[in-house]
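One protein chain is absent from this view; the other protein chains keep their places.
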Amino acid sequence: MSKQYPRQHSSTWYLARWPYRLFMLRELSAVFMAVYVVLMVIMVSRIYEGQDAYEDYRDFLKSPFVIVFHLIALAFALLHSITWFQAVPRAIRIRRGEEFVPPQALIGTHILAWFGISVVIIGIFLI
Amino acid sequence: MIDVARYHPEHDEEPQYERFEVPYRSDWVVLDALNHIKDQDDGSLTYRWSCRMGVCGSCGMMVNGVPVLTCAAFLRDYLPGPVRVEPLAGFPVERDLVVDLKDFIGKLSAVKPWIIREEETPLSEGEYKQSPGQLADFKQFSMCINCMLCYSACPVYQHEEEFVGPAALALAQRYNADSRDEGNAERYPLIWSDDGIWDCTFVGECSEVCPKHVDPAGAIQSAKLESTVGWYTSFLPLGRKRD
Partner (left out) sequence: MRASNEPFFWSMFSAGGMVAAMVIPALIIVTGFLLPAGAIGFDRLNTVLTNPIGRFVVLGITFLVFAHAAHRLRHTMIDLGVTQFRLQIAVAIYGLALGGVIWTAIVVFA
């Protein structure tokens, strides 16, 4: 038995190619969304404390650093939404007769629902 | 220009790159270039190939870091070069561009990729009938040619050698989804284990590099859903018992 060159693995594989980089960004989206939710719960608690506490928190939200964080978090959240909806037809294959429901139809349904829900959420607060 | 990874098991500690000049023809694929090198420059260059038409699945290699069938990778897509050719990532190298298939073959047979019947129907009663719809349920997963590109594209397999991996899990799904098969319960313990579908983090590159559009990543996600339904129903009185 001759000597084999053992299998290798790179600890920085996720930097090697764009599909891997996008994968890692997609995974990191969860961290940004979780941090955003922490900020959201802090906001809720300030609102329960009353208007003064809320106004203090609103000053915090106005700071450039926090605005930039929300911009980055929004970009990650959109990446999550889009990749998530694209993944749905991979896990759920619905067959009608001899044909599968086209993936685009499933993705499209989710995106429509997403727009509807988004309008409702923004509407609830703006009305 | 082509940079080929060379490894000789008797006098190399690790692979070296050797540069060859090959004539460029617009209809040449990387495999043609390798054949040219073997004919004209160095007869000791070692690699696997057979059909030259994307059916046999033996000429998979890394070309510029991406796993491809070299018989389907046109040189014109890599201009101006140089083109870097390496053995498939994630496998031990035997020599030059040839990798050891043992781990992969073991995993293929571990998922029991054949039709399992609780009781064989006698031949005299005819064949097992299947509707076109039932065929559609697994046809896509049955196109695999065992070229192992998906294993090389899978970062999880690179760091978890125990991971059953894309092709074998898609093949398991192919038989589980086959209406003639009754062997799901025999396959579930392995494919539903931590080294089966649950190692997968849905990077998705296995499906991108697959020359036969098998979509192993999708097969694994479907299996995760199936396993999750099975897990919850195992708590119901009539549900399948957990192992």
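All chains are identified by letter, namely A and B, in their written order; residue positions are counted from 1 within each chain.
Everything below uses one rule, namely that contacts are C-beta pairs under 8 Å (C-beta built on N, C-alpha and C of every residue); 3 or more make two chains touch, one makes a residue touch a chain.
Note that the coordinates shown come from a computational prediction; the quantities given were computed from them, not determined experimentally.
Of the candidate positions B:Val55, B:Ala72, B:Val156 or B:Ala185, contact with the hidden chain is made by B:Val156. Listed for chain A, the residues touching the missing chain in the whole complex are 11, 14, 24, 27-28, 30-31, 33-34, 36-41, 43-45, 47-48, 51, 54-55, 58, 61-62, 66-67, 69-71, 73-74, 77-78, 80-81, 84-85, 110, 113-114, 117-119, 121-122, 124-127. Residues of chain B in touch with the missing chain: 155-156, 159-160, 189-190, 192-194, 196, 198, 201, 203, 224, 227-228, 230-232, 242-243.
Basically, only the chains that are shown with their structure count from here on.
Averaging Cα coordinates per chain places chain A and chain B 30 Å apart.
Across the interface of their complex, chain A is touched by residues 7, 9-10, 12, 14-15, 65-66, 89-95, 100, 131-133, 136-137, 155, 158-159, 161, 201-205, 208, 215, 217-218, 221-222, 224-225 of chain B. Per the touch definition, chain A reaches chain B in the complex via residues 2-10, 13-14, 16-17, 19-20, 23, 27, 87, 89-93, 95, 97-100.
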